[in-house]
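Excluded from the complex is one protein chain; the other protein chains are retained at their positions.
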Amino acid sequence: MGDLTRVTIDFESSHLLFPTIIACVLAVLGLSIVVRERRSILASGNHWARIFSNMDKVRFFGTIALTLVYFSLMVPVGDMWPNTGMGFLLCSIPFVFLTGALFLHDRGLRPVATIAVVALVVPTLVWWLFTDVFFLTLP
Amino acid sequence: MTITRRLALAVLGATALTATSLTAMAQELPRNVRLVIGSTSTGGDTYQNSAIVADALADKLGINIKVDAVGATAAFKALERDKRGTTLMIFHDQSYLGELYGREGYKDPFSTYKIGPTVAINPGNAYLVAKNAKYGTMGEILSAAEAGEKVRVAIQPGGVSEIGFSAMKNAARLRSPGSEANLVAVNTGSQSDKNQAMWDDLADVINGSIQANEQFTQLADDDQKAMKFVWITARPKTLEQAPEQGMGDTTRDKLLKYASPETNVPLNDAENFTFDKEFFFLYNAEMDDAIVSQIDTALAEIFENGEIQKRQKASFFIPNFLPSDKARAHLEAKRNTYKDVISEITTN
Partner (left out) sequence: MELFAFVTPLFLSLIVAGTFVGIVFGAIPGMTATMAVAVCLPLTYPLGLENGLALLLGLYVGGISGGLVPAILLNIPGTPSSITTTFDGYPMTRRGEGERALKIGIVSSLVGGLISLAILFLFAPVLADFAIRFSYVEKFLIIFFAMTVMAALSKDTLVGIFSGVLGIFISLIGVYDLSDGGNGKTRLIPPGLDYWLDSGFSLLPVLIGLFGLTAVLCEAELGVPRGLSRSEVKVGHSSRFSFSVFKGQMLNLIRSSGIGTFVGILPGVGGSAASILAYTNAKTFSKNRDNFGKGEPAGIMASEAGNNGLTGGALVPLLSLGIPGDSTTALLIGAFTLQGIQVGPLFIGNNPDTWNAMIFAMMIANAAMFIMMFFAIRYVALIVTVPKHILYPIILMMCVIGAYTINYGIMFDVWTLAIFGLFGWVAYHTRLEIAPFIIGFILGPSAEVYFVKSLESFGDPTIFFTKSWIAMVLWVLISGSILISLYLARQARRD
């Protein structure tokens, strides 16, 4: 095709070529969406306000908080008994119990007891399966 | 049966642990050790070799060792986080070559970590050409470069795959300064990419290995896929320890023909360039020296016993035990040689 279409790719900077192209395409697409949807984007404040006012805030933010605490504690706890998966086990039991209790509507003795049993049995079983049988590393 | 045995072991272990925790904790390996490796593949040579060593070591010391293929950068990070000896690492020459070639995520291992014992060599690093290629030997390749012909070499840049190519350039420079510019790198990734580069006529020479490429050398001449070895980088004394039947159709004697001294890729006026991919332990810099010597002693006894060598040889590894201090001296000298090669070809 001759020299007109010739391109030379410098290997040392070739990691930037494709991201640049994709970023340009993304910007063009993003702009067209902004132009087409300018009304609904301007009104998005209302949209989110409605979402937040309609949501079950306790359950939603409770889930997020529990999950983040769960993730944060796993490694420090596991570090006390290195390479035994204890961090996973000791954090999963309360996590499964608390999330279960959070999701429960009717917090009577029976359902809470069921959750407690599940929270004890399932993580322990899974922990045993993965560390002892499959020999995988858990936190 | 196994469960009861395991249970008994666990109970015994727990008792022993509580009994000794106050006195002996710092001086020896904990009961549960994680061995991270610098490769993400659990089918590759680093994993296999580490698994063999981990099995033997765990048996010998009565502890658990899990091998985790987390990859180089993640492995270095894990190693830096823990100085109690709960995390050890096995990797090969890439650990310092990565730094020499300026790759992201690599630091000088000799100053950042403790260097542990070497355990094995993979003698397979090789260079190949297509069977119907113009060049049949390293000599012809270097002459072609001298005559001004471009020779394209497919490698994965930044480490073990590149070091042989750097050596070729160095050899070309020694033969005729300036001719090294005619050896051009074709940067590819996996072995399949390198093979494909040859078949697509994007490369004249490819980096490969005895294990992965030997069968291609047995193909008929008119097969597009057929290849032949031009250079095996291993030291002759390493290859001599390989099984006599060699690999596939290529006996050890044939393999030796492609290696120094029969195939010459000079390092300087006096000697040939060689490269062995050696696997060795890396430890956290602050790990207790008592653990270092515990592992040294245990491995010395394991290699004394002789069983591990059989397993290593069955997977085409060459047993190569050097205790920590010797390993460190040896690897550092090796690193300095390659450092010179790389700086020679980049400054000129």
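The first chain written gets the first letter, and so on, giving A and B; residue counts start at 1 in each chain.
The criterion applied here is as follows: a contact is a pair of C-beta atoms (placed from the backbone, for glycine too) under 8 Å apart; a residue touches a chain by one contact, two chains touch by 3 or more.
Predicted model, so just to flag it, every value in this text is computed and none were measured.
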Among B:N32, B:S166, B:T188 or B:N207, the residue in touch with the chain that has been omitted: B:T188
Options B:L57, B:L128, B:L183 or B:M247, residue touching the unrepresented chain: B:M247
In chain A, positions touching the absent partner: 1, 5-9, 11-12, 14-19, 22-23, 25-26, 29-30, 32-33, 36, 44, 47-48, 51, 55-56, 59-60, 62-64, 67-68, 70-71, 74-75, 88, 92, 95-97, 99-105, 111, 114-115, 118-119, 122-123, 126, 130, 134-139
Residues from chain B at the interface with the omitted partner, ascending: 34, 36, 40-44, 47-48, 51, 68-71, 73-74, 77-78, 103-105, 156-159, 186-193, 195-197, 199-200, 202, 211-216, 218-219, 224-225, 247-248, 314-316
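Methods note: only the chains that are shown with their structure count from here on.
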Between chain A and chain B, centroid-to-centroid distance (C-alpha), Å: 37
Chain B residues touching chain A - in the complex, by the definition given at the top: 6, 30, 32-34, 64, 66, 68, 82, 84, 86-87, 157, 187
Residues of chain A that touch chain B when the two form their complex: 11, 82-84, 132, 135-137
